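A single protein chain has been omitted; all remaining protein chains appear in their positions.
The block that comes next holds chain A.
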Amino acid sequence: MALYSIWNNKARSFLTMLGVIIGIASVATLMAIGEGLKQDVSKTVKDLGSNIVIVLSGDIPIGEGQGMTSMGNPASLISGDILKYQDVEEIRKIEGVEAVSPMAMVPGSFKKDGKVSTPIIAGLEPSIRKIMTGFKLSRGRFIEDTDKDKNVVVVGDKVRKQLFDDREDILGEKIMFDKTEFEIIGQLSPPTSSSLFSSDFETLSAIPFQQAKKFTQNQEKILRIGIKVNDSYKVDDIVPKIKENMLLRHPKEDFTVVTQEDLLGMLNTIVNLLTTAVAAIASISLIVGGIGIMNIMLVSVTERTREIGLRKAVGATSGAILWQFLIEAVAISLLGGTIGILFSFLGTSIVAAKTAIKPEVTLSAILLAAGVCIGVGIIFGLAPAIRAARKDPIEALRYE
């Protein structure tokens, strides 16, 4: 019977639902994007390989309860002067550490025949391949120990596209960095699955760490140290040792040792925070939607005063009238929510098509939306329903 009344006032019902539709659609879409981001983050972190520890420059508080505000001096995060190559060598000596590589960033761009490409140029050691297993070569070879003093480069796919148009094989080609000629010895595979973060591999170019030093006024500019812990050791046992070792040379603790879990947790915290904040803002429209439902239900009760009187005359109890109007409000809200979810599928597929994020409307999000809709229907439908139920049949029948 409730559906009947909604169907009889199609246009009005739809407009009433609009608030709920927009609210549910936006909240569900945002939650889906958040979910997609989280999966993206965890995939990227896993791409690093397993049993990975990273030493970052700067003291970053990691763990629960720490706000973003206590990050310390943000400049230290990107400062390249804190971590030294000596640290790399000392960490290499720790038992259980399988591979260590400095990661230095070199600002600048590659040039070829007047074309310019500005990738992220990283100074790395060959052992990096044991640490970042996400590196895959499509052609050639990676930097080896014998390349230490050679001007060689392993380029990402972006450099190939930007400097060589669509040529597939560019091994042996020479490209210019500053005034130095580099030979291409390897090509990185383009990322197989698109990910918001995997584009890193596409824009990355690797040169030997010793060469990188030359372009940074002989400063090491180590931003991070990547460490692979031997699989027969527990990461949690090795981390304190690394920290201890580092403290010998850095008494001020101007560095941070993070594991994959720390990294994942940190990124997830940020994503969760963002998702919640944005979804909370979007849910304001749900309240607006609820007020819309209440408004139209109050109008409906007044309009249908005679109907209420008649229903009571033919034997409806006040309770039956209350239920009728309450169910009608919940039905409007729930129907709006259903349409909203459908729109969120549309929204997420647009996001999926236009960006690297793969949003996912989860079952729990749908159930949550349904619950919220029923809640909104009851909360905002109750007052009109009570008003309807309280109508005196005589007054109601006389109402013109």
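In the analysis below, a contact is a pair of C-beta atoms (placed from the backbone, for glycine too) under 8 Å apart; a residue touches a chain by one contact, two chains touch by 3 or more; residues count from 1.
One rule holds for everything that comes next: contacts and distances are computed from a predicted model.
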{"item": "Hidden subunit of the complex - UniProt protein name among \"Aspartyl/glutamyl-tRNA(Asn/Gln) amidotransferase subunit B\", \"Macrolide ABC transporter ATP-binding protein\", \"Phosphate transport system permease protein PstA\" or \"Alcohol dehydrogenase cytochrome c\"", "value": "\"Macrolide ABC transporter ATP-binding protein\""}
{"item": "Residue of A:247, A:273, A:320 or A:367 touching the missing chain in the full complex", "value": "A:320"}
{"item": "From A:160, A:250 or A:311, residue that would touch the chain that is not displayed", "value": "A:311"}
{"item": "Chain A residues touching the omitted chain (full complex)", "value": "1, 4, 8, 306-307, 309-320, 393-394, 397"}
